[in-house]
Structures are given as C-alpha cells and as structure tokens.
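Every protein chain of the complex appears in place save one, which is left out.
Letters A, B and C mark the chains as written, and numbering starts fresh at 1 in each.
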C-alpha cells in the first residue's frame, strides 16, 4: 500500500432505509476518490483522466457498517498490475487514525481495473512512459480480500 | 445459470457525463433486481428479504457500453455457494433475445455475497431449511468472469 | 389537467434513512416522467426533447408520505403557459384509481418551467408551430398548490 489517501465527504443521502451508507454508494465514494487522485497523480495531463479511462471491473468487500457524519472518510489508494494499456487501483476505506470515532476501522476494501481508451478510434490505447512512471510511484501490494473467489 | 430473470428499467439519470450508464449505477440495477427476485423467491416470507440480509461483497465486470433507452435491461440471476448463513447471487445484465437493439449483448456480469444477519442480536443467523430449498432451486454455475484475479 | 399520465417505477434506493421516498427523489421521478412524455408528445421529432430544453424552475409540494413498493406511481402531466420560447409542465404524483393501496392518494404536486434553447448558438430559440400545437393539445389548468407564496 502507498501512503496516498483522499478524504471523501459523505452525504446524508448516502444512507439507505437501513440507516447505513448503502453498499452501492461506497462505489460512488471510490469514484470521487479517483477523480481527486487522478488529478493529483497526473496534474494538468488530462490525457489520462478525462475521457481516456474506462472502468472494466470492480471488486469490493464490506467490513464494517458506516453511518453518515459530517467528517469525511479516508480512502487509501495505490496502483497495481500496470500494463501497457491498463492498471488496477486498490482502495481501503477507513476511519482516520486520529478520529474521535473508532480509529483505524476499515469499512471496505476494493479494487478497480481501469483500461486506457481512445474514444476517437474506439480502441484501447497505450500508456505514455511518464504516465507509467507516475503510476509506478504510487504502487502497492495486493488488496487483502477475505472472501475473494479462487 | 438458472432461467430466472428480472427486467429492470433504466433512468435517464443513470447516464453520466460520458453519456453512458455509469459503472456505479449498474450496481444499483442489480439492487433493484434483487428486490424483485427475493420477493419472487420467498414470497410473503419476509424473514430473508427484509432486514436480515447484508451485502458482504460485490464483483462486477463491464463488457459493453449501455446508453439510456425506455426499454428495460434483462438481468439473469441465479444462486451459488449456499452455506448455513450465506449465499452468492450471480447476474448477467443483457439485451433480451428479441430486442430491436443488438440482441443477446451482455453488458455486465457480476456476483454478490449475501450474509444472513439477525439485527436484534447483531449476529449472523442460520438459514431456515425451506429458504435453503428455495435458493437451491435457482442454483447455477460460476460467473464466467474474464478478468478475475487469482 | 389533461388525461395524460406516465406510470413511473420506484427504486428501493429512492427511500432515505427515514424509510420514505426522499423529497429530492420525487424530482427524479418527474424527470423520468418528462422523458417518456416528451417522447410520446413529440415522437421522432427530437428537436425538442434532445438537447434543446433546459429546466429553468421547479416548484413542488409534498402531500403524503410514499414508501417503496414494486408497483409504479402514476404521474399525471399537462402543459401550461406556452410562450414562443418556453412552457410549463404541471404534475400530480398519485396512486392509481384501481390500486390496492389507498386509491387516488396524491403524494405530490409540482410544476416545471422549461426553456427552449439552441446549444450551438447558446441562445433561447423559438418553438416550431407544430410543437406549439402538440403542447396545446395537452394543456391544463393551474397546479392547485396549497402553500404557494404570493
């Protein structure tokens, strides 16, 4: 895992009729985190972040219930399996270390496979070398899933 | 795969700024399909469907872009790995066979792990025998994921 | 009020932590109803429905709580105040007359002001005569708001 994280605010409406942040909304929080991370990781280079990256796959495990509060959740993020045309992002959604709630609680772990795509030619495209270098510098290990099927 | 399916309507707002049904919204469509399926599968027995089932895990692959239309998408569903306190659901989001769009297109495949839970004691609970029988009658094989990590 | 209506399905996720369809989601249901109505009212003439209509204003009153069920709600719709470049739509969100719930319950009343817009020139645009004729044929009276400010 890299040290990189994004603090993502919740919305009251993220809760469902059970009074917990809905399982689908966790994916929405990950989307918000990616927007910030890709901006941080690639700066003004919009070739990656804009319209050239497709989500090909998600895997997520829910580990503890989360209820709305005004304080954001912390989403640790790192890269994995960088290939010429794709990469994976790992996530850990957790309570910040200094929180006045139960610190370090892990609410969910997840990973996303992203594919670089050229919308004009409608084909996968190759990663520029400096993009690969950036992604490598945020590299981390496998997501420690508990229930992954094998 | 069982023959069971649910036709789930899209909403215009399921599309994101790229003009496609957003990857997160696919999980929302699966939630809608589960609500219908659990009602069909368990009828008036609300012990399973109501507050006694937690989502523990999702895995999803996106195979073709989907744009909004008034016609619903068809979501095939089946059960897998039934244990005393949990079961998995497999899904295939596809174009119906007789559609005037490209018939049989598979937009996504997914699976969800569900855990039976007793909210009063805050502990997992055991499946009643008739519930297990019902789930078994909708049993099917493994989801043919392309990119599952091993 | 015209006799026109659209039956709009709910989603389980339309409910909020209070267990009712959230007040904001009612506007989402109205959006779904407009998509169907504009398609019905204008058929293949996409000049109105596609990218040429902006929402300028909403007003909505909530009259009875609504909880999720698989059956759709019925949304009566009619047009008002048709001008060369704008028109209003009135709505009544209600239980269908033959429902096995409390028939004819009115959950909400609302109206929306829509402005015709030319995205290429970034200016309002004028309504074609046949569009005006169509809109007039679905004309109705003022929304009977209880609490409108004057």
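The rule is simple: a contact is a pair of C-beta atoms (placed from the backbone, for glycine too) under 8 Å apart; a residue touches a chain by one contact, two chains touch by 3 or more.
Given the structure is predicted, the values throughout are model-derived calculations rather than measurements.
Colleague: Going by the contact rule already stated, which one of C:60, C:77, C:93 or C:127 would touch the omitted chain in the full complex?
Modeller: Here the residue in touch with the unshown chain is C:60.
Colleague: Taking the full complex into account, what residues of subunit C touch the chain not shown?
Modeller: 18, 23-24, 27-28, 31, 51, 54-62, 111, 113, 142, 147-150
Colleague: Across the whole complex, list the residues on subunit B that are touched by the chain not included here.
Modeller: Residues of subunit B in touch with the missing chain: 12-13, 15-17, 19, 22, 24, 68.
Colleague: What residues on subunit A make contact with the chain left out of this view?
Modeller: 9, 11-13, 28, 31-32, 35-36, 39, 70
FYI, only the chains that are shown with their structure count from here on.
Colleague: In terms of residue numbering, is the interface formed by subunit B and subunit C classified as same (over half shared) or different (under half shared)?
Modeller: At the contact between subunit B and subunit C, which are copies of one sequence, the residues are largely the same (over half shared).
Colleague: Using the average of all C-alpha atoms in each chain as its centre, how far is it in Å between subunit B and subunit C?
Modeller: 31
Colleague: Tell me, which residues of subunit A touch at least two other chains?
Modeller: Those would be 24.
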